[in-house]
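Here the structure comes first, spelled out in structure tokens, and everything after it is commentary.
The complex appears here minus one protein chain, its other protein chains still in place.
Up next, chain A:
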Amino acid sequence: MYSAILLKCITKLQNERSPSSIYHLLKGKRSSQTIQDAKAYGLSPFFGIYKTLSKKQFQNSLSILQKENLITWLDDDQLMITEAGRISLQTDMEESPELDWLDGFNVHHIAPQFWLRLLLWIQTGSNLLKDESHFIPVHDQWESVDWVRQFYRNKKKDLEGHFTNLYQELYSLLKLHRSFHADIVVSRLTGYKKIGLSKQQIAEKWKLPIEDVEMYIQSSIHFIVNKVCQNQSEFPALLAFIPEKLKQLPLTDSAAKTYYWLKQGYSIEHIAKKRRLKINTIQDHLIEITYVDSSFSIDSYVAKEDKEMINRTIDELNTKRLKVIKDHLPDSVSYFMIRMVMAKNYQ
């Protein structure tokens, strides 16, 4: 599954971006360049799906793909998929419907929190229902621990009833997984006298690369989060675990601040001065905002004629490379303007 994701990224980037841009994409780096890559090349489902990926691990997986002749290196730090790679990708896409479950751009900022809450709550409830109050929490991420503590206060009156509901909702969603996939997800859960498996153990048990384990778990989380959000009345118990943040735009805190002042009528220059940031940084924020908020208008930053001219050039050249596009346009058109137009197009 993980190698299919890499192959898909390499295919879609059409040799226009370096391999490290894939790494940043999977890690979910909040830079306007990475966001632009995700959007412009149609890779937004993979944005931020592998936050614990290390550079070494990533490079290692590329060399494996190369050894298996699924990709080759072009002269200049560029990767290309081979014919064998194309076939392998095709097969994987047909065989792994879970690939389509990934929805990184929209849920990457809430998926981890949702999962941590759920894991800890299942462990807590499972133990408390057996009157076992001495157990060591599966993780100690402060925010989720606090949340679970609060949640318990609300649920303790009818813990049993709530747990039955939660079970039924989870069961119905896991039923939509392929059975080995549901096995993997459930084996990760910790409950009363049952400690979940580590990713390493899951990898060994199902004979999968450890990266695939991570991807299967992520795809399941994204699937559950989206199902729950789209059918809120069907999944009231699980809905409670969705962090508030989902209702906000997936912006970095800093970009959100910029957006706040923008809405108050401040100019880019004024915000830069106010926040003691470079103008470039504020412009990056604007691009981030354009990507995530479809109601945001770029008209005050790019004149209509310029916008049309930029779009014509992009079409003619059939590329997403900024440098190439800029070289074919008059000097009066800045990089910022081109990026804004691209952001609007790929919203």
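Please note the rule applied: contacts are C-beta pairs under 8 Å (C-beta built on N, C-alpha and C of every residue); 3 or more make two chains touch, one makes a residue touch a chain; residues count from 1.
One rule holds in what follows: contacts and distances are computed from a predicted model.
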### Summary
Complex minus one chain; that chain's UniProt name from "FtsX extracellular domain-containing protein", "ABC transporter ATP-binding protein", "Cytochrome C oxidase assembly protein" or "ATP-dependent DNA helicase RecQ" is "ATP-dependent DNA helicase RecQ"
### Message
Among A:T164, A:S267 or A:Q347, exactly one should touch the missing chain; which is it?
### Response
A:T164
#### Entry: Touching residue (missing chain; options A:K29, A:K199 or A:K257)
A:K199
### Query
When the complex is taken as a whole, what residues of chain A touch the one chain not shown?
52, 122, 125-126, 129-130, 133-140, 142, 163-164, 166-167, 170-171, 174, 179, 182-183, 185-187, 189-201, 204
